[in-house]
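A protein chain is absent from this complex, but the other protein chains hold their places.
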Amino acid sequence: MEDRKKILQVKEDWLSTDYAKFVAKVPERKHPFMLDSGIEINPLYTPADLDEDWSYLERLGFPGRYPFTRGVYPTMYRGRFWTMRQYAGFGTAEESNQRFKYLLEQGQTGLSVAFDLPTQLGYDSDHDLAVGEVGKVGVAIDSVEDMHVLFDGIPLDKVSTSMTINAPAAILLAMYIVVAEEKGIDRKVLRGTIQNDILKEYVARGTYIFPPRPSMRLIADTIMFCAEEVPKWNPISISGYHIRESGSTAVQEIAFTLGDAIEYVKTVIEKGMDVDKFAARLSFFFASHNNFFEEIAKFRAARRVWAKIMKEKFGAQNPKSMMLRFHTQTAGSTLTAQQPLNNIVRVAIQALAAVIGGTQSLHTNSYDEALSLPTEESVTVALRTQQIIAYESGVADVIDGIGGSYYVEKLTDEIEKKVWEYLDKIEKMGGMVPAIEEGYIQQEITDAAYQYYKAVADGEKVVVGVNKFVDPNEDLTKFHLHRADPTVREKQVKKLKELREKRDNQKVRKLLDDLRKAAEDENTNLMPYIIEAVRARATLGEITDVLREVFGEYRPPVIF
Amino acid sequence: MRNKVSKKKRLVLTEEEVFRRLIKGDEVGLARALSMIYREEASSSLLSRIYAYNAEKKEKAKIIGITGAGGVGKSTLISVLAETLLKEDKRVGVIAVDPSSPKTGGALLGDRIRLQHLFPNSNLFFRSFSSRGMVGGINPFIFDAVSVLEAASFDYIIVETLGIGQDEIDIVHMCDLTALVIAPGLGDDVQFLKSGVIELVDLIVMNKADLPTASKTVGILNSYTRMVENHPDIVKVSASKKQGIRELIAYIDNKWCELKNTGQLVERRTTRWKFQVGNWMRYIVGKKIHGFVERGEVKPKTSPYEIAISTLREWGCEV
Partner (left out) sequence: MADRVVRVLVGKPGLDGHDRAAKVMARALRDAGFEVIYTGIRQTPAQVAQTAVQEDVDVVVLNNLTGAHLEVFPLVVEELKKRGRDDIYVLATGVIPFEDVELLKEKGIDEVFGPGTGPIHIINWIKEHVLGEKQGE
């Protein structure tokens, strides 16, 4: 490489002459240019802008090798594209099953299930609090019978299935296993993911049920159970997506997610499992937002920080334990109700950043994001966007094609530095659980969200179609929107009634009682008990109620 | 979007209706009485009726002040206190004061959220106030608000205030019993201890006892209280883990009964009443002074003292 000093010298010269003269004539658009993460953007980056001790082998290395900055696999997309996985689910299991089949026919390569809110909160459809909520924003699942319908005709031994389920994740996983087994498929071959990340529910997503301690135990139980019994399953997807969508910065997204991850790893190790026995199956989930370079750098930094944490903090030996594998979703909160077609472009840019950033799977949002759940038409455009990036853009033909960009490398380093600062602070607070109980994390996110809002409201941050290039004659009523079927609750209530009449209620009561006793002993793994209850057709609500009785319900501090 | 809706007519209650409803514990009347007081819309005769009514009442409410630095867990503590008391069929009224923005006058009234899960409940009443319109930290409204709640027959009236300095001292005069809440690891604590509040409060609640650093804070605290004669007891609790709450209530109940039996309660309430007279005078005169200063002519050649004296004399003050 050329002499660092020499480059700096010439750069100084350029800044004070050519650059300065130009600025004097045509002033720059902003003073200073800033990323939301609080990093200032210089006009230009050169090799000399990297740290003096910057080392290619240490900071980047090679794909599939520590510290995985350039990617977790040696060939990346030259072998196989990322998994194209659109989040879907609404109404009854029948309706959602139709949508799944449609998406698979269109070339989608994995499934991703959205559950309705009663399911996510452990209420059966006939619960009082489920009024107006059943099947609205996801599929309603009350028992393993619904789950059978949901996956009817879908080869569970071939397709991988991601389920966005958290507080009752163990129950839905149990249902998936029982469905597979009743179809004659061995649990050992099942591939997929449960989100199962409770800590971010407390600060960003809102579907928590139990207090932190029993919740962490349930998570440890599923991780340890899967390590032995369902070895190809990702028992957790540690999620920054929801933190980011709550308004955090890119740095906060990574810092708080890795902070959560540290907590999960600690918990399982404390339960006596060797780190290399489970860490390879931890997976992650991030957002891809608007700022193209910042997002790419963010993904690269996240991989590097996680690798260091696993190696240095937890002493992992297996390189797989150090790999940060992640799913990405484009940032819904950047998508506007105004001029919905513009969203297609935003999603394309964000998806491109995720792919260049090395994601393992991707959901692209639909252009009607701000208006309703996607229609078949809008979700198809979203899927096509991924297919165009994969097959036409050429970015997937090389590994980490942007690596070595002076700007992106510098940003990767700076983001990493800021992430460590947060992680140190959180560690001083005693880890993520106290930091959440104290409301610190929520405060940080809420403040960032407010700043973002202010910047848009003041016009400092331009959102095309919203605060600039507004179309005063816009008519949004022309868009055909998805409508929820209002009769889903009725149908589910009827099914529940029939189920409760048909099943062996005595057996259900006994199995629920066994579960209660098991729950009272912190050292018993609950998964086998839940599976048996599910198999006997105990409902989601009944199982959750037992756990509610033993664990209690939690209310995290609300900071606003 | 500018679809014309016919304007709604906001519910209007006469003072007579307000009074009749509030002494029955009716929430609409009670809530409105508080609004009227806070907006300075209540006449002195309504207030006098309330005071007269309370003076006649046999069953006195226990008026408990909860103060302490921001974030020590006052609201969380109040929520678990209320939860426990409600289970014992007690009626609980809570007043919380949050600062308002001096620039816009707006405020986020955030204390309520910590006990929102206890609603709906006809035995629990919560009212959030902003500190808006308070002259020099003195706030006659909150005093009167407490009297309104007393007229509505609550067993416990809990007042939460925040801040360092004047406000805390006020709360001591406003309540029968005042607890200073502290928590480990908050820089403000030491300032609290130094401000002398410790000599005025009836007990110190050491919250967040679940945190690992709690014992260190108790150590610091002890070294301070040792220097204070008749220093208040320290009660350790964890509001978020609901530990030590029943004990805290027992402590408060005992202390209150002791005050009552020794005649100190009457004494405190007399002081409270007198203090409130002073409060109103300071508030009214303070506002007059504020207005005068804002409008007043500038005469740089005259001493400010002379203007002050001559104006006060003009107003009929013997100074």
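Order as written gives the chain letters A and B; numbering starts at 1 within each chain.
Quick note on the criterion: contacts are C-beta pairs under 8 Å (C-beta built on N, C-alpha and C of every residue); 3 or more make two chains touch, one makes a residue touch a chain.
Since this is a predicted model, take the numbers as computed values, not measurements.
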item	value
Partner chains on view for the chain not depicted	A, B
Residue among B:84, B:130 or B:243 touching the omitted chain	B:130
Given A:7, A:137, A:349 or A:550, the one touching the chain that is not displayed	A:137
Sole contact to the chain not displayed, among A:322, A:484 or A:499	A:484
Option from A:37, A:386, A:446 or A:492 whose C-beta touches the chain left out	A:446
Chain not shown: contacting residue from A:71, A:89, A:118 or A:211	A:118
Chain A residues touching the omitted chain (full complex)	117-118, 121, 129-133, 136-137, 205-207, 245-247, 333, 336-338, 370-372, 446, 449-450, 453, 457, 466, 476-477, 481, 483-484, 558, 560
Residues from chain B at the interface with the omitted partner, ascending	1, 3, 5, 7-11, 27-28, 30-32, 34-35, 38-41, 100-101, 104-110, 112-113, 116, 119-121, 125-128, 130, 132-133
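Just so it is clear, only the chains that are shown with their structure count from here on.
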item	value
Intercentroid distance (Cα basis), chain B paired with chain A, Å	45
Chain B partner contacts - residues on chain A that touch it in the complex	430, 434, 437-439, 555, 557-558, 560
Touch list for chain B against partner chain A, complex	71, 76, 108, 110, 113-114, 117, 211-212, 240
